[in-house]
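Okay, handing you the structure first.
Apart from one protein chain that is not included, each protein chain of the complex appears where it belongs.
Just so it is clear, A, B and C label the chains in written order, and each chain counts residues from 1 on its own.
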Amino acid sequence: MVGGGQGAFIGAVHRIASRIDDRWELVAGALSSNPERAAASAAELGIAEDRSYGSFEEMAQAEAAREDGIDAVAIVTPNHVHAGPAVAFLEAGINVICDKPLAATPEDGERIAAAVAASKAKFILTHNYTGYPLIRQAREMVARGDLGELRIVQAEYAQDWLTEAPEPGNKQADWRTDPARAGGGGIGDIGTHAYNLLGFVSGLKTSALAADLASFVPGRKVDDNAHILLRFEGGAKGMVWVSQVAPGCENGLRLRLYGDKGGIEWHQENPNVMRYTPFGEPTRLLTRGGAGLGGGAGTDTRIPPGHPEGYLEGFANLYRDAADLIAGENDGALLPGIEAGLEGMWFISACQESSGKDGAWVKK
Amino acid sequence: MVGGGQGAFIGAVHRIASRIDDRWELVAGALSSNPERAAASAAELGIAEDRSYGSFEEMAQAEAAREDGIDAVAIVTPNHVHAGPAVAFLEAGINVICDKPLAATPEDGERIAAAVAASKAKFILTHNYTGYPLIRQAREMVARGDLGELRIVQAEYAQDWLTEAPEPGNKQADWRTDPARAGGGGIGDIGTHAYNLLGFVSGLKTSALAADLASFVPGRKVDDNAHILLRFEGGAKGMVWVSQVAPGCENGLRLRLYGDKGGIEWHQENPNVMRYTPFGEPTRLLTRGGAGLGGGAGTDTRIPPGHPEGYLEGFANLYRDAADLIAGENDGALLPGIEAGLEGMWFISACQESSGKDGAWVKK
Amino acid sequence: MVGGGQGAFIGAVHRIASRIDDRWELVAGALSSNPERAAASAAELGIAEDRSYGSFEEMAQAEAAREDGIDAVAIVTPNHVHAGPAVAFLEAGINVICDKPLAATPEDGERIAAAVAASKAKFILTHNYTGYPLIRQAREMVARGDLGELRIVQAEYAQDWLTEAPEPGNKQADWRTDPARAGGGGIGDIGTHAYNLLGFVSGLKTSALAADLASFVPGRKVDDNAHILLRFEGGAKGMVWVSQVAPGCENGLRLRLYGDKGGIEWHQENPNVMRYTPFGEPTRLLTRGGAGLGGGAGTDTRIPPGHPEGYLEGFANLYRDAADLIAGENDGALLPGIEAGLEGMWFISACQESSGKDGAWVKK
Partner (left out) sequence: MVGGGQGAFIGAVHRIASRIDDRWELVAGALSSNPERAAASAAELGIAEDRSYGSFEEMAQAEAAREDGIDAVAIVTPNHVHAGPAVAFLEAGINVICDKPLAATPEDGERIAAAVAASKAKFILTHNYTGYPLIRQAREMVARGDLGELRIVQAEYAQDWLTEAPEPGNKQADWRTDPARAGGGGIGDIGTHAYNLLGFVSGLKTSALAADLASFVPGRKVDDNAHILLRFEGGAKGMVWVSQVAPGCENGLRLRLYGDKGGIEWHQENPNVMRYTPFGEPTRLLTRGGAGLGGGAGTDTRIPPGHPEGYLEGFANLYRDAADLIAGENDGALLPGIEAGLEGMWFISACQESSGKDGAWVKK
């Protein structure tokens, strides 16, 4: 693991997610750019002293050289520190599991893409919401035509934690609201999740985007609210709303898709149920692992329907699938990779470009 | 009543709404442009033969001449037949209660506005959703600052009944999908409701609008889906979604408003409850007439909280308030009138103009 | 109308319900036992002076003698004043629409039953919740076997308005918490509704009942909470919960039925949707007038699905059906009558008897 030392948030999430199915063990790390914190964090997490590294460069080289070197590295640093380690490990031939978005700048994104292309190692981007069983169910249903031809697709991801300027020293807020380290505000942090999920489920290809970004909190240097219109190849239309200043919204990631034969609605805050309406019939409540769900999504759940799974189990599905992919036991078709990462980078920059041009459509 | 004969829909709704509080009696009508249907409809509804008229012109003159002439006329015809009767009754000095949108064309809208300006009679436009008690509660809360300064406001009105091309001869669908008679598709029929409601509750003034209209159903001549961005004076931003092709949506009119101090969410399909979140505190479920609701909204409800009121009771609040207004017992501040009508006409034409210019912002 | 003068609650509800479909007109009344209040109330309601009576006896005789006498009387007095007017009007040959429960005492109930048996006039008891379209839909579904053989049926009706002792002089609370005038506490006021609804939908015949009544509020002389077990002919089992001291519950009337082929759940506070699960399939959300609802319930609704109807419209269905029944246009099969009333009287006394015997089963 690179990053994820004391005071970090998403590193701990990755560690739990990787443990749930007992397919991964944390054995090495460069947990912090601060050597003391790195060592202390490693000790806490039971990493042997000789595998706690002072830098990711050192770690990539040393682990590549070991017979029992790591199977993959998890990169859980702030966005502007994704490219460095990603390239280093890919060049060392080590599989990479990288937190999203891909990078803080398009240039960094391209560097990673080049390294992926040049390496035999796998690259997985943790757009973790794709791991929810009902999201995979929705993708299957769209693919097999249950909704007919898609016309309207909408995603939103609304939070309220940045409604006011955060206290100075709030580590999570600090880098997320710093353009240099984050690369984008809400659109990068959560907007890329919403946009990725829309594409994952719908299978649609974006043709153009128009965005109206706002920074409502005085002094904020990145967007904290975004209203976005989408057009897709084939004629479907979309909307995306991203906000970090919507009081009453915690992690309100929602997805809605409507075709000429049916519609689907899903909400992350209660992810074990999905509304599905075949046009002209009553709405069905599909439940995770529940009655009437044929197909592969059944394999993504650990406990009986009605016993809720949550965010961590969805995240764990990515770690389990990554283990399978590396072991050659699946084809990784459900795992977001470099293409998803580049798509996300395009999304961020297209939003910024469109908003800078007063909401003009930016074509892809 | 003008319109509302056999086979009509909204006329019957107006009649029920007017009866609920026993403030109105239906005594005269020009119920259909077809004289036989007009007479038959009048007989069914208990209108005396001599007050069943063959045309609205005739009715306006005759009723104006009677000592016991009508207190007001309800105009419930298709959109392109609003201006004629509205002007005729206004000129005759008779109060007008007109269904929305104001008219099928901007020119017609202006004609009505001129007649309103020249008449002492009142003009009320039945944007009936403003009659829901919790909508009035929301308006009060915004006005007194419970949400702080508004930043983000969103409305949506989604239906699915036009997902497929309707059977020929479906009277409701026929005129609503005919540009000449309707003046707009979904944006006119239901979009004006959503847009009106947003303004009614938020009190915000629109400064510009950008729209992406679509006609998904082959052969359809009007919009059946609209994705709309809004900007308001003072800096707030908005989104509106209007659709008649979203399977699973019946009359999904929703409103969401977020300020720097709190947020509100309301959904017409369960209108007796509203989510209200003061920032940093748990969400409250405000119920119609329920605990903790100070202020005037309490007067708009007839039965105890927990006993649901619905669409008809909300509509009835407009008829009751109209009776009070005409009787001089209230100032009509809550009743949509000609300004709301003109605003709706601007909304329709601005959506069409923006969409015609590839989504460029249309300023107001 | 008998009762329903100034300060009354349910009388106004009856008046609105009767107006909604324009089948009734209020033309006569004995609105209060207080002559001045009776006269003032009548004037307010537009009743002609000569048809505002000082007593129900007088009204029954006078109206029976008129050529244009009333078609039916609505009795909306406190429970202990049901039997007097009901018998008087039945004996005068005038149809009776009586609020529930049937009476304050079993003896009074029997008197009414005898009068019904001896009269050609109709007797309708306003268990108004039976008028909700989805309740009638549920009854149809049970009757045609959609749920298979019923095993478990449950009803609850929970309120919180009597959580604390009411202020002295609260007219609604006063008589409802007085054993002499009410005949029962929560079990009479709302328990009979829940019990009636269970039987209306399920079609089951009760064989025995066991009850645990409580009066939680110090000084209260009637029950304010009841936990009740039921057994039915054929082996089904039931539970009923009735409470007026459950904070957070407004008018929480819920119904749940489970058979060997499916289950149904319905909640009065959002009455336009019902959950229906065919065993082994996903749950369906059936909506009032919505997709997939065959059968007669479609005739009980006035506006399109997604536009909510509520308590008053359900109540209005009883008034409309009563008009049809009196006009000979329906058979009254859906209208609660004297049998439902006697069943409710049995329910009240069986609850009291069982609770007095420490919850022993009381057979029917």
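Just so it is clear, a contact is a pair of C-beta atoms (placed from the backbone, for glycine too) under 8 Å apart; a residue touches a chain by one contact, two chains touch by 3 or more.
Bear in mind that the values here come from a model prediction, so they are computed numbers and not experimental data.
Considering the intact complex, the chain excluded from display touches A, B, C. Residue A:16 is the one among A:16, A:40 or A:173 that touches the chain not shown.
The hidden chain makes contact, of the residues A:58, A:233 or A:269, with A:269.
Set against the missing chain, the residues C:195, C:241, C:315 or C:346 yield one that touches it, C:241. From the options A:166, A:305 or A:332, the residue with contact to the chain not on display is A:305. One chain of the complex is left out; on chain C, the residues touching it are 147, 151-152, 154, 160, 163-164, 210, 212, 214, 216, 225, 227, 229, 231, 235, 237-239, 241, 243, 245-249, 256, 258-265, 275-279, 283, 358-361. The omitted chain makes contact with chain B at the following residues, 275-277, 280-287, 290-293. Along chain A, the points of touch with the absent chain fall at residues 12-13, 15-16, 19-22, 46, 159, 161, 249-252, 268-272, 287, 290, 302-313.
Keep this in mind: only the chains that are shown with their structure count from here on.
Inter-chain centre distance (chain B to chain C, centres taken as mean C-alpha positions): 35 Å. Multi-chain contact residues of chain B, defined as those touching 2 or more other chains: 249.
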